[in-house]
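Our next item is chain A:
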Amino acid sequence: MIDILLMILTGIGVALFGFVLQTSIAGVNRKVVARVQKRYGPKWYQEFLDIFKLLSKRSVTHGWIFDFGVIMALGGIIGTAMFMPLTSSFMAFDGYDNFFIFVYLIAVGMLGMAMSASGSGNPLASIGVMRALTTMLAYEVPFMIVVLTIIKITGTSSLSEIGLFQQVAGNSWFFIALPIGGIVAVMALMGMLGKKPFETYIAPAEIASGPMVEYGGKQLGMLFIMHEITVFIEVSLFVHLFLGGAENIVLFIVKYFVVYTALNIISSVYGRFKIDQVVLFFYKWPLIMAITQAFIAIYLGWVI
Partner candidate 1 sequence: MTVELLILVALASGILAYFVGRLNKVLGAVVTIVASMFIFIMIGYMMQDINAGTTFNYNAVEYMPDFVTFMVTYLGLFFAILVTFIFAMVSFFNPFFVEKYKYPALYSMLYLFSLAGVLGVFLTDNFMVLFFFFEFIVWSGLFLIPLGKNNKAAISYYAFSTAGSFALLYAIFIMFAQTGSYNLHLGLATVSGTTEGTYVLALLAFAAFAKLGAFPLNVWLPRALGKAPDAITAVFSGGLEKLGAFVAVLALVKLAPIGDIAGTLGGLTEATFLFASQYIVATLGAMTIVFGTLMAIRQDDAKKLLAYSSMSNGGYILVALSLGGTLGLSGGLYHIVAHALASAAAFLAIGAVSRVTGTTKMSELGGMIHKMPVTYMVYLIAIISMAGIPPMGGFISKWLIFQAVIDNGLILIAVAVFFGSIGSFLYVFRPLAALFLGQELPQHRDKAKEAPFFMLLPMLILSGLIVFTGVMPNIFLDFINDVIAELGGTGLLLGDYTITGVNGVLQPTLIASVFGVGVLIAFIIFILLKKSKKVGLMDTYTAGNFIYTEELMHYSLDFYAPLERLYEKHINITKDFYKKLENKVVDFGRMIKYFFFTNKPEITVFWIIVLIGFLLWGEL
Partner candidate 2 sequence: MSAILLIAVPLLAAFISILFKKYAHYILVFVSFASVFALGYMDLGTITVGGFNAPFGIVLILDDYSLIALYIVNTLFFLVAILNCNEFKKVGSIMLVALAGLNGLLLTGDLFNLFVFLEVAGIAAYLITTTNKKPLASFNYLIQGTVGSSLYLLGLILLYAMFGTLNMADMASSIANSGYGAGVTAFPFLLMFIGFGVEAKLLPFNSWTKGILANSNRLTGPMIASVYAAAIGFVFGRLLTNVFVIEDTFLIIVTIILIFSVVAGEAMAYASTKVREILLYSSVAQAALVVVVFMSGFTGWAVYLIIGNAAAKLVLFLITNTATKQLGNDDVETFKGLFVNNKVIGLAFTAVTLSVIGLPMFLGFVTKMNILENMFVSGDYIWPAIILITSVVEGIYFIRLLLNLWYKENDLPEVKFEFVLKYVVVIIAVLIMVFGVYTEPVQDSADNLVAYSYIEGGNL
């Protein structure tokens, strides 16, 4: 009983760590993007300020589902983050860091948010949710195919074990071992994080930030927290799956930072796709590339 409690506490610690890590790195990244745009940029802890400011405000609610959805969203994401291994050997629930848990448990959070947004009664929120789900339909399939290849090669769907597999001498990181798949994964990751050109579902100037249109104050703050943890989960997934996991926490943070910053830099030079362009894009090249990669790797055995 005690060790289960301890595990859960560790899990909460992981989630908290993820939140702090991602929020800081996001702040730093705002500076990075600002530099790209020849600006000075905000303080590195600006994201924290934003979130706590939101939590301090007096918000409005549109009924119980509006609040319930937010709680479910944040709860689901915290729950998901608790499973995330930080290094390839450190995680809260040893042996249960199954890839599918992340993919699907994260969906509870998404569903909660979508539900809450639609519950607000604002059509723009529903449109945003529609776009978010459509985008999800677009990027998820190519990504899953690449991960399928990895799972098939390593014979395990545990993130830490996939990480360890890459650390064995002779095996290279999957980003290098499966180069085509790696590129697909990067594109899919940009879709997951809602970075340009795939930020169609936020589109502030078009649909007034989509799902978040009716949020203010604490609900928005909680969604921000949720967003940060989601990003933490998704980027960590990438690190574990494609960049050889992490032997220690420093390496993890470094890899994490590199991935996230690189994505931000890429995204800062793009415009925005229309929603059907997103779908068409992902179902054209990334999917073909992912299938090609899977075929080469699984049936021909060509893994670098």
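Keep in mind how these were chosen: all candidates are chains of the complex that A comes from, given by their letters.
A few points about this structure:
What we mean here is this: a residue touches a chain if its C-beta (ideal position, glycine included) is under 8 Å from a C-beta of that chain, and two chains touch if they have at least 3 such contacts; residues count from 1.
Predicted model only: the values in this text are computed from it and were never measured.
Per the touch definition at the top, the candidate among 1 or 2 touching chain A in this complex is 1.
Put simply, chain A touches candidate 1 in their complex at residues 8, 11-12, 15, 55-65, 67, 70-80, 82-83, 93, 95-96, 98-101, 104-105, 107-108, 110-111, 114-115, 118-124, 126-127, 129-131, 133-134, 136-137, 140-141, 144-145, 148, 151-152, 154-158, 208, 213-214, 217-219, 221-222, 225, 274-276, 279-280, 287, 291, 294-295, 298-301.
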